[in-house]
Each structure stands twice: as structure tokens, then as C-alpha cells.
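One protein chain omitted, others in place.
Chain naming follows the written order as A and B, and within any one chain the residues start at number 1.
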Amino acid sequence: MKPPPFTYHAPRDLATALRTLQEVGAGGAGGKVLAGGQSLIPMLNMRLVAPAHLVDINRVAGLGGIGREPGGVRVGALARHAEAERSGAHPLLTRALKLVAHPVIRNRGTVVGSLVHADPAAELPAVLAVLGGSVRVARWQDGAAVERDIPAAAFFTGPMESAVLPGELAVSAWFPSLAPGAGCAFVEVSRRHGDYALAGVCAVVGPAGAARVACVGVGPVPVVVDVSAHAPDWAAAARAVREETEPDDDIHATAAYRRHLVGVLAERALREAAQEAENRGA
Amino acid sequence: MEHEITLVVNGAARRVRVPARRLLSDCLRHDLGLTGTHVGCEHGVCGCCTVLLDGEPVRSCLTFAVTVDGREITTVEGLAGPDGLSPVQRAFAECHGLQCGFCTPGFLCTVTAFLEANPVPTEEEVLEGISGNLCRCTGYQNIVKAVHRAAELMAEEA
């Protein structure tokens, strides 16, 4: 289990990184971006992927950091899970991060990397989706860096597929703040502590009964359901969530179990989030 | 193509030429002869290869050596002090926290960093702290005991 050979690039600034990505992308041989590497390197070691080029962005200046801005939190491409967790910059993100793998993995893995990896069983895509956040990507065009923001709803295009195009680099993610007085929760069931969830639900409930959930592990992408119409009948909301999911069988759980589970978890998450909202309001 | 890198390993600067794809675990073990860091799965799950990167535990099998050029690395060989075994190492011996010893270096590195950040952990925090390391021998009970014991030793010796 040793990675196949690749050409290594270690740009020190964003322009070089983008130029490199454009060049290696154009060659058709394919390039991969290396940030935390906690998902990519296992696949390399198993030789499930064999990119001709690896663009290591770990030394690129200006890609780190977690910025609290009006209306939300911007997380740079090199911000590690652990750093984002410790910062406590966003309550839902913090809760979700505690569920991501194990502490040692979180020391290296990046928030943006998890989004781009787009694993439908992962927590962070669901957080981005339920909050209606976005991912900022950049590419090199006509001698300059050009950026675009991709909203969460368009970002996750399939299992392990995101809207980031060849030659593009995800430079940051935007997690909008919760509305004042809103509560949130993230609950999941995994086989072992730290494993990808069999199913999981993150919920945001606003003071006026606006309620949204995003579910993991029950569809090709995070399944977002607006259940405001059911508030505060969370059991009915959970039934509605169940209707929206399309889980698959795998070796760890059947589709029927996942569908059942996501309803249970949706109800729990919504109750918890509503309780938090109520506590805030009080 | 090979890259010349410098790693500060257990306090000493080590220069080494490695291909880009050389995993940090292999670099430490085979290029630098520090075979105390073990490789149990090479996909980041077992934790045997855990080392400290600038004081933080990371999987050396999920890290390319070139990526950490210039950084400080502590391996199990660097945990003991001039006066002998570290409190964590002593606690593992005292509590029978190891059997075959293969996973042990990863646990020692993880626990060393964990107790530095959290010197008086609860039972639940200890379990969370070591939750990313597999051991097939001990059933973890004596490892958990050793973490608490190490915390005691560190407090006594502080």
C-alpha cells in the first residue's frame, strides 16, 4: 500500500497554485490538490487514484484562517478541523466537527477539503447545506485569479463529486451565522465512535418556527428538507424528512433501517434545536 | 524526482533526500532509521504510526515527508527525557497498558499530546482522546488506566 508516483508541486502563493492547476489540468493527465490529505492519501496508498500531478497547497500563503465576518464565518482552505473546532466560530460547525473522525485526523484534515471530498456520509457537507453556505473557488484566467462562489445547493453534485472544475481550487467556505435566537443540533448514529454515520441529521430551528434539516448517509448528496410547515410537530416533520431520503443498502446497514433511523434522528435533532432556540429566547 | 528536505526529528535536524511520494512513516522508519514508529494499516485508521508534528499528533502514514519539510517531529524515540522514561511511558508499564507493543508508540504520542492539552481529563475525555488508536491486545482497559495514572504522575512531578 504505497502511493503511485506523481509529479509534486508546492506553490507558495495562490497565483502559482492556480497557474499550476491550470497547466496540469490542461494536460489531461489530471492533478489533485493536497491539503490535509486525510481522505486523499488513503486513496493514493490503496492506488484507487493515480493523479499525474499533486499540487500541495500547504505552503500557499493566505489560505489559512477562520474569519468571523458580519453574517457568517469564512473558513480558509488550510484551516484544519481541529483549528475550526477550537475557534468555536460557529456553533453548528463546532458540533459537527466533534463528530468528524477522530481527534488526530482532525489535526490534519481541513474543513474545505471535507467539503470538496463530498462524501455523502460526511458531516460538514450537511452543515454547509443546511446553513445555505457556499464554497469560493478560484481559477487562473487571462493572467489573473478569478473567483466564483458556488452555493451549497449547487456544490454537491453526487457521491464524492462536487462542482469544483478541473483547474479550480476551493479557497474558502462560507458558513452563514444562525439567525438570532435560532437553535441547532447535529445527531448521528455511527457503527463505531468516529466512523462515518449510518445516518445523521443536522437541524436549525429559528425562533419563528423556521426549521431546516440536512441529512447525511441517506442519499447521494446531503438531503436538505425545509420542515417549517410542520413546526412544532417534530414527529410529523420527521415523517416528511423520511419521505425525502433515498438511502442505499450497504454492508453496515440496510436502506430500510437507514430510512427509519433518519426519521428518528430528525425528530431528535429538531427537538434539540428547538429546545436550544427556546432557551435562547427565554 | 527526489526532494531534499530537512526534518527536525526529536530535536535534531535531519537532512534527507526523498521522492515526493515517500510517506512520512516510511521516511522516519527507512530513511532515518527510527523504526519505533509503526505502520499498521496505511490508511489512517489504526493510529500505530501517530507522531507529533509541531507537538500535535498526526498520522505519519497520511502525510508526505515533503509536505512537512522544515517542521518539528517527535517520535516515540524522543519521548523519554534525560532522566529516563516519561510519565506516560512509566504509566503504561505500571498499568500493563501494552502487550505486543506494536500499537504502543502511536498511543504514547497521542496520549502525550492529549495530557499536555488536558492535564486532568475525565473518563469520557480519555476515551475520546484515544478513540482513534486501535489496539488488538489489551482491550484498552489498562490503557485508559495508564492515561489517568500518567496524569497523576505528571501532576506529582510538575
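FYI, a residue touches a chain if its C-beta (ideal position, glycine included) is under 8 Å from a C-beta of that chain, and two chains touch if they have at least 3 such contacts.
The definition used in the following text is that contacts and distances are computed from a predicted model.
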From the options "Glutamyl-tRNA(Gln) amidotransferase subunit A", "Acyl-CoA transferase", "ABC transporter permease" or "CO or xanthine dehydrogenase, Mo-binding subunit", the chain left out of the display has the UniProt protein name "CO or xanthine dehydrogenase, Mo-binding subunit"
The chain left out of view makes contact with A, B
Touching the hidden chain, out of B:L24, B:C46, B:A65 or B:A151, is B:C46
Contacting the left-out chain: of A:V135, A:V189 or A:A240, that is A:V189
Missing-chain contact, candidates B:C100, B:A117 or B:A155, resolves to B:C100
Where chain A meets the chain that is not shown, the residues are 1-5, 42, 46-47, 189, 191-195, 198, 251-254, 256-258, 260-261, 264-265
In the full complex, chain B touches the hidden chain through residues 19, 21-22, 29-30, 33-43, 45-46, 48, 75-77, 79-80, 85, 89, 92-94, 96, 98-105, 108, 127-128, 130-144
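Please note the rule applied: only the chains that are shown with their structure count from here on.
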Between chain A and chain B, the Cα-mean centres are separated in Å by 29
Touching chain A in the complex, chain B uses residues 1, 3, 19-21, 23, 26, 42-44, 47, 50, 53, 56-59, 61-64, 66-67, 110, 114, 128-129, 131-133
So, in the complex, the side of chain A touching chain B is made of residues 1-8, 10, 34, 37-38, 41-42, 44-46, 54, 56, 58, 82, 101-105, 107-108, 193-194
